[in-house]
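What you see is the complex with one protein chain gone and the rest in place.
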Amino acid sequence: MNSFGKNITLTTFGESHGPAIGGIIDGFPARFPIDLDQVQRALDRRRPGQSKLTTARREPDRVEILSGILDGLTTGTPIGFLIRNSDQHSADYEELRHTFRPSHADFTYQARYGIRDHRGGGRSSARETACRVVGGAFCAQLLAERGIQIMAYVRQVGPIEMNPDVVPTPEAIESNPVRCPDPDAARCMADMITRVKADGDTIGGIIECVVTGLPAGVGNPLFDRLNSRLANAMFTIPAVKAVEFGMGFDGCIRRGSEMVDEFIPGSDPLHPLTLTNNSGGIQGGISNGMPVILRIGFKPVATLLRPVRTMTDSAAPTTLTARGRHDPCVLPRAVPVVEAMAALTIADLIC
Amino acid sequence: MNSFGKNITLTTFGESHGPAIGGIIDGFPARFPIDLDQVQRALDRRRPGQSKLTTARREPDRVEILSGILDGLTTGTPIGFLIRNSDQHSADYEELRHTFRPSHADFTYQARYGIRDHRGGGRSSARETACRVVGGAFCAQLLAERGIQIMAYVRQVGPIEMNPDVVPTPEAIESNPVRCPDPDAARCMADMITRVKADGDTIGGIIECVVTGLPAGVGNPLFDRLNSRLANAMFTIPAVKAVEFGMGFDGCIRRGSEMVDEFIPGSDPLHPLTLTNNSGGIQGGISNGMPVILRIGFKPVATLLRPVRTMTDSAAPTTLTARGRHDPCVLPRAVPVVEAMAALTIADLIC
Amino acid sequence: MNSFGKNITLTTFGESHGPAIGGIIDGFPARFPIDLDQVQRALDRRRPGQSKLTTARREPDRVEILSGILDGLTTGTPIGFLIRNSDQHSADYEELRHTFRPSHADFTYQARYGIRDHRGGGRSSARETACRVVGGAFCAQLLAERGIQIMAYVRQVGPIEMNPDVVPTPEAIESNPVRCPDPDAARCMADMITRVKADGDTIGGIIECVVTGLPAGVGNPLFDRLNSRLANAMFTIPAVKAVEFGMGFDGCIRRGSEMVDEFIPGSDPLHPLTLTNNSGGIQGGISNGMPVILRIGFKPVATLLRPVRTMTDSAAPTTLTARGRHDPCVLPRAVPVVEAMAALTIADLIC
Partner (left out) sequence: MNSFGKNITLTTFGESHGPAIGGIIDGFPARFPIDLDQVQRALDRRRPGQSKLTTARREPDRVEILSGILDGLTTGTPIGFLIRNSDQHSADYEELRHTFRPSHADFTYQARYGIRDHRGGGRSSARETACRVVGGAFCAQLLAERGIQIMAYVRQVGPIEMNPDVVPTPEAIESNPVRCPDPDAARCMADMITRVKADGDTIGGIIECVVTGLPAGVGNPLFDRLNSRLANAMFTIPAVKAVEFGMGFDGCIRRGSEMVDEFIPGSDPLHPLTLTNNSGGIQGGISNGMPVILRIGFKPVATLLRPVRTMTDSAAPTTLTARGRHDPCVLPRAVPVVEAMAALTIADLIC
């Protein structure tokens, strides 16, 4: 349903065209000095209208905290929050009342519930991910205190891949609107997105996420693995179609002798290193102390500013040309969402 | 922990070197005429010692049902079952008491629990998946009654990929020990596995899973999506490193205009078709009535019959050469496990 | 934590002295025509300041729905709601910053979290139950559509018990500020509460709850019983100290021959009656089609307008005399809370 996590949970509500979206963070530890500016900054990174590469919609997306914090400290009680909606052009969506957008969730919501909010995608709108960014920003602060850092960035847009030798840093990632730490690739990606947008088209790509500082021993062996939990989290983000860890699919078609991560013992038997990190920091569902690395594939958004064949809710064939203000490429704005889902997942496993 | 599912749950227990493994299926509907021979047959497909391509270990793997069935009908009460262990060569594992096998879960279990059963991988042994096959075989019968079929097969072993134009059938899949529906590719794959085994090496690959007959409207919009649930399920299988749906990573680096699945309206507004199925039958986390297609990457097993550098539990460097009887390629035996996890997931969402 | 239910869940947040309390109802069926006036009316029955028998605090307690409803119909997506706080006299609570009120949750919250909101009891304030009344009012409408009615009333205040032969009706219950369907007893109870209030004291009592129209077969046999779920729900209401079903404790000290509920077969084998209903409509954790009857004991509120011995948070002995506006008897306002918890529990089991 609409809750994520077991120990620290995030429950969200809200459609893009109602008065507000929001959520409840439950199980967050007491007496933690939370920095609400940092929460807002995370939200700003997801906000529409940041650059020419994203949608022209403008929503200030200010988070209002309603409970659970006293004198700057969490109290252990649930943290309720709101983000008010604004800049809604509901009229833009009138023609979608009886027409399903292809490759969107319009038809599947109708099949699931027999009803749907046709305005802005209703609950399936990526706007809902703003609530996840709030929850994730709380959890990221908790993890940072324990020395765990989560960093995501755009690794590939369409055919343009970043140089894998570039070492990503938060500064390099934020230095360009694409959120790719390789400045040369970032420029090409920006050009590509601009060109695609001019064509009324969209483009997908791949985000990479790296978790450092995670101690060995996080995750559970069977059904509650670190990798299964992270993959589950990533696949709950709209448009995600693929997730892989470490060497991923490429490593799966190799021989064992090429893929084995041999140990380099150190002074501490519980914190060894491995010569390679083909398994992406996870073995048997549990972290091994090396960086956790995963890649998440986002399909191109299906909202095209050109005619597509589709059908009405009475099964009549029709043609639809999207209007309104859409992202030609969701990846730059999806980076903080990936980080949020990773933070929620890991905090839930650790706390 | 060790339970899977919400409405129909499977909880499992057991190590490969104890008296038995087993589990409890809870929430299974009452008055369902269960075919226990079919359950045993599913287990036989996972059993070691089926062919020269798999481990030489021989375990009969007979399932014993202890409760929940009366006169051939389920009663709605929990179904307890056992599979006794046999053919254990515990002595084979004595040298692993203080040595971690690299790229296995030995070290991570030690880090997680401060203790581990060194014999046969303990709980991390893939032997545990036999219990999932039992649970999955119950669920598959439930789904079959509703017209839903789950079929998995080996699509790629190392660099050898099957012809994507071959239409897979259960008969074609079972006609060769690799469980690849393309007979030519199957032959090459078998040769490859034999060669790899002769080298004391192992090899990974990709399994494809197709779910047909699933009606539109299955899955939930936010955190309990059909794709997130299926991905979570697949990543709980040992050695899985990557999962993708529909066009997967390849589709993620394309343009929206190439990837959109346009509707072909039919007579029934709730059962349309789409011209393409790039999204693999799922939109917004909910099935759209088209076949659900996913691919699962299995890394090569890390147990090599050649020396690898590793360390002891007191962090001393050492070298290990695996002995014993291991699978050079887990994919043929993983096919029924993939089907089981898909069946457990979908039955849980539907029932 | 702060979520109730499995299929239909209510998650709440908020302290009495923050900007608002609120919650999220998740899993509520789609396309249900919800009557929001009825929700507000339920809230009005719990509202402070209804009569001279309750606290003089005045809070309008208007519920604002933020999501999940479109054109008067639920959409199946989560229903977010808010109730703004007002009429807060935070200064009243300043002396409680370092002093624990005896028999309140002040000390136990401090022990649990190492921090507490001293203003108005923070999260332990009964104000939080307003959110449950909202959730319960949604569920009660769902149940009413299926012919299931939940009715609670005050059965005993201090030593004054109602005449057990009076047949309770919603009208009789609402005809007096005590919410006791026996008008003679209601008058005595009102006098008693007035007298107790004049003494600066408080008084407890017993609420009875009757569920009619529940079909046989609701509940689960083992750990998720209709009675265990209802008891759990009632014990989550502040001040509840005892719960019993049917003949309760009195029936437990009798012989089996006195207590057996013999069947009176009817035309429908699945809807028999029983001659007596000593078991309160539940056998083996599952409803038998007879009315479900339970009684809930509320301790007298510990807030006394007279000095009590207590201690500070540095363990110094001190004396405290409550000020402010408190309920001398919580039972009249607890009646809608009992109904709400019963509705949430049963809707969760049925839907």
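Chains here go by letter, A, B and C, matching the order in which they are written, and residues are numbered from 1 within each.
In this section, contacts are C-beta pairs under 8 Å (C-beta built on N, C-alpha and C of every residue); 3 or more make two chains touch, one makes a residue touch a chain.
Bear in mind that the values here come from a model prediction, so they are computed numbers and not experimental data.
> For the full complex, which residue in B:P48, B:G122 or B:P300 touches the chain that was left out?
Considering all chains, including the one not shown, the answer is B:G122.
> Can you list, in ascending order, the chain C residues touching the missing chain?
On the chain C side, contact with the omitted chain comes from 1-4, 12, 100, 102-105, 107-112, 123-124, 128, 156-159, 196, 199, 201-206, 215-225, 227-229, 231-233, 235-236, 238, 240-249, 251-270, 272, 274-275, 278-280, 282-289, 297-304, 306, 308-317.
> List the residues of chain B that touch the chain left out of this view.
1-3, 9, 11-15, 18-24, 26-27, 30-31, 64, 66-68, 70, 73, 75-80, 82, 112-117, 122-123
By our rule, only the chains that are shown with their structure count from here on.
> Hey, which chain is the most central one here, using CA centres?
Central by C-alpha mean position: chain A.
> If you average the Cα atoms of chain B and of chain C to get two centres, how far apart are those centres in Å?
That pair's centroid distance is 47 Å.
> Counting in whole Å, what is the centre-to-centre distance of chain A and chain B, each centre being its mean C-alpha position?
One centre to the other, that is 27 Å.
> Which residue numbers or ranges of chain A touch two or more of the other chains?
Within chain A, the residues that touch at least two other chains are 1-3, 12, 112-113, 123.
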